[in-house]
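The other protein chains are all here in position, but one chain of the complex has been omitted.
A, B and C are the chain letters, set down in written order, and residue numbers restart from 1 in every chain.
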Amino acid sequence: MVIRTVVWGENVHDQENPVVQQVYPDTLHGTIAAGLNEDAGIEATTATLQEPEHGLTEARLAETDVLLWWGHAAHGDVDDAVAARVAEAVWSGMGLIVLHSGHFAKVFLRLMGTACNLTWREAGERERLWITSPNHPIVAGLPNAFELEQEEMYGEPFGVPEPLETVFVSWFQGGEVFRSGLTYRRGAGNIFYFRPGHETYPTYHDANVKTVLKNAVHWANNPQARRTGVTDAPNVPADKAPEPLEVRGPRLHKDGEAGYR
Amino acid sequence: MVIRTVVWGENVHDQENPVVQQVYPDTLHGTIAAGLNEDAGIEATTATLQEPEHGLTEARLAETDVLLWWGHAAHGDVDDAVAARVAEAVWSGMGLIVLHSGHFAKVFLRLMGTACNLTWREAGERERLWITSPNHPIVAGLPNAFELEQEEMYGEPFGVPEPLETVFVSWFQGGEVFRSGLTYRRGAGNIFYFRPGHETYPTYHDANVKTVLKNAVHWANNPQARRTGVTDAPNVPADKAPEPLEVRGPRLHKDGEAGYR
Amino acid sequence: MVIRTVVWGENVHDQENPVVQQVYPDTLHGTIAAGLNEDAGIEATTATLQEPEHGLTEARLAETDVLLWWGHAAHGDVDDAVAARVAEAVWSGMGLIVLHSGHFAKVFLRLMGTACNLTWREAGERERLWITSPNHPIVAGLPNAFELEQEEMYGEPFGVPEPLETVFVSWFQGGEVFRSGLTYRRGAGNIFYFRPGHETYPTYHDANVKTVLKNAVHWANNPQARRTGVTDAPNVPADKAPEPLEVRGPRLHKDGEAGYR
Partner (left out) sequence: MVIRTVVWGENVHDQENPVVQQVYPDTLHGTIAAGLNEDAGIEATTATLQEPEHGLTEARLAETDVLLWWGHAAHGDVDDAVAARVAEAVWSGMGLIVLHSGHFAKVFLRLMGTACNLTWREAGERERLWITSPNHPIVAGLPNAFELEQEEMYGEPFGVPEPLETVFVSWFQGGEVFRSGLTYRRGAGNIFYFRPGHETYPTYHDANVKTVLKNAVHWANNPQARRTGVTDAPNVPADKAPEPLEVRGPRLHKDGEAGYR
């Protein structure tokens, strides 16, 4: 079964900025999706900020196994309700891959619970990504390190929670480092943050980056049926308890009452 | 130096419910604070939902080393701005201890990035808390297990991220289990979730529970000066890079420009 | 491609103890392997303590994708060299599933770096395993909880490092709890510890347990080629450094010299 993958693109600089258009004539999201579609096990389509509900309706998310998120200039234009919907889809089992400047996307902030901030510099400097978790599924087929000749710098401290696993750490020509590949699990959903991908450089044309993204889609995909009721807090009355149980003491709730939220 | 501690209480059932008032004539937050003040190293005061800004002004939080949070019936009445302010205080280094039904508090949801849901039952059943991390600072002075003769049941699965450490796991008479003591770090702030504490039972009068809370305050306290600018994402221009660096390639940002958010 | 799986059995009580023989006429390892072989994607064979090199020669391990380990009465009879060889195979990418009393196996002790101790009781009591990580690959197809009517009790504190993920927590009739399913990664190898499986009870005939083990084999399998030289610490001389580098200052080592170990 192919992995139904949606590449979400903010699609702002892709439409307005000649430099970006020259590097990505097929848009950033279009280029990323095309790279993924080289893999017969992946079926990637795109969605953009400008579509109704940003292209991420309930129905669309229900049929999405893995979502990739690229945003930068218009994080604030993303509807809070859509961001909440994406987070809930992740909790239910949808995979999520957050790219580069997506560290400040509402979706990522909501799932991390931290400021997700960092230091940065746009100087076209060399970045070298080192693998810190050899043979992790996300690094299959990669050498111990690979270079991107021109990239934006992101520097530590990166304001995120301790990850499940650190998969890449980047070296920058200007002297900084960054934890460039981090995995998380939130509810039933696998999350991967991958640092490179500034829109003025040809990062998403790079063979190693394309390999990382394909691998990450396979890693993030959870083939089990999506969970339902992922925010429910069901009452288990005493007569349904796994062990025989007699109710004792004072009570706040009546039988069958919903809990407070 | 004493640890400046604030016990935040929702103060709803404390005012309205005769059962709760009988168990906690001094209110829940008042009782918790009194327990903490038995420790000469802790100076605990209280704040409640009904005060202006819920008693958690910028000024108050700036002088709070550790905040305890007890809420249940009125999570929705907490102002979003205050919840955001508390989260930012945590990122800057304030300790946070979330109690019992606080698993659904806006503050906790925001810091966890998950649904924080669970199953529950109010039947006055026996709970036994087992230590899973011996000699953790939070369990100092405790036996390997201790009992609460009557408590509300919370059952797994508990919708939270993998913790930094699992400190307690609870056994319930009715057949469920729960990860009852979990630590997290978000930014510079230490977070401890502690399960027991249903308002109709005398949990906060229990000697072992009081020991846990005192220990947790000491553990959560970060004696370093609070961080400032915890959401900033500063630009580091090429001429300020740690290593000599010449700017190359196309650029999106002009010198000195702020990044997008 | 099928997952080449080896079920290692100590094969002592299987040969000597009439009670065990009645519950497991095909031996423990034989029964476990037969259960795995119900899955067309798994090809399970067995190896035992009594075979030369305990059936775990270099050649055998090189062709093993996932190893399951059941031992109890004869941990001390396992050759240190074989235990070291298994650990190195794990570092190179072989999956390892440690069962029940295998918590004290040399292989597990070596990979955990802790005492791996616990409390225990053999009273045929009821165990209920609760899922703490819904939709984890290891719990696919399982309900939120399942019971084993008779099992040995293992109680906390369990002397292991914080796991990557806690997948199951057990409730015991006698009042204890235990983190019954824990994942680890050591080098390129995935490790899963699964608690149930006392030899006098029919645990490995249980449908849910069989599902867990099949799932765990799929989860532990790393389809990438096994890593070689997993203990090497290669020197990278200055003229092979990724960036141009001039050697400076005093040195301990001559060019091309191996490091100390």
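By definition in this document, contacts are C-beta pairs under 8 Å (C-beta built on N, C-alpha and C of every residue); 3 or more make two chains touch, one makes a residue touch a chain.
These figures come from a predicted structure and were not determined experimentally.
Checked against the full complex, the one of C:M1, C:A40, C:A59 or C:A233 touching the unshown chain is C:A233. When you scan C:H29, C:H54 or C:H72 for touch with the missing chain, the hit is C:H72. Remark: the omitted chain is touched by one listed residue; of B:N11, B:S101, B:N117 or B:N222 this is B:N222. One chain is missing from the display, and on chain C it is touched by residues 13, 17, 19-20, 23, 72-76, 87-88, 91, 101, 104, 110-115, 117-125, 150, 153, 155, 159, 161-162, 164, 173-176, 184-187, 198-201, 230-238, 241-243, 245-253, 259-261.
Within the entire complex, the positions of chain B that touch the omitted partner chain are 93, 128, 133-137, 140, 145, 147, 164-165, 171, 185, 187-188, 222, 224, 227, 242. In the full complex, chain A touches the omitted chain through residues 128, 130-134, 144, 155-158, 162, 164-166, 169-172, 175-177, 179.
Assume only the chains that are shown with their structure count from here on.
The two sequence copies chain A and chain B touch through a face in which the numbers common to both exceed half of the numbers used overall.
Comparing the CA-atom centres of all chains against that of chain C, the greatest distance is found for B.
Put simply, the C-alpha centre of chain A and that of chain C have 31 angstrom between them.
Centre-to-centre separation between chain A and chain B, using Cα means, comes to 27 Å. Shared contact sites, meaning residues of chain C that touch two or more other chains, fall at 128, 133-134, 164-165, 171.
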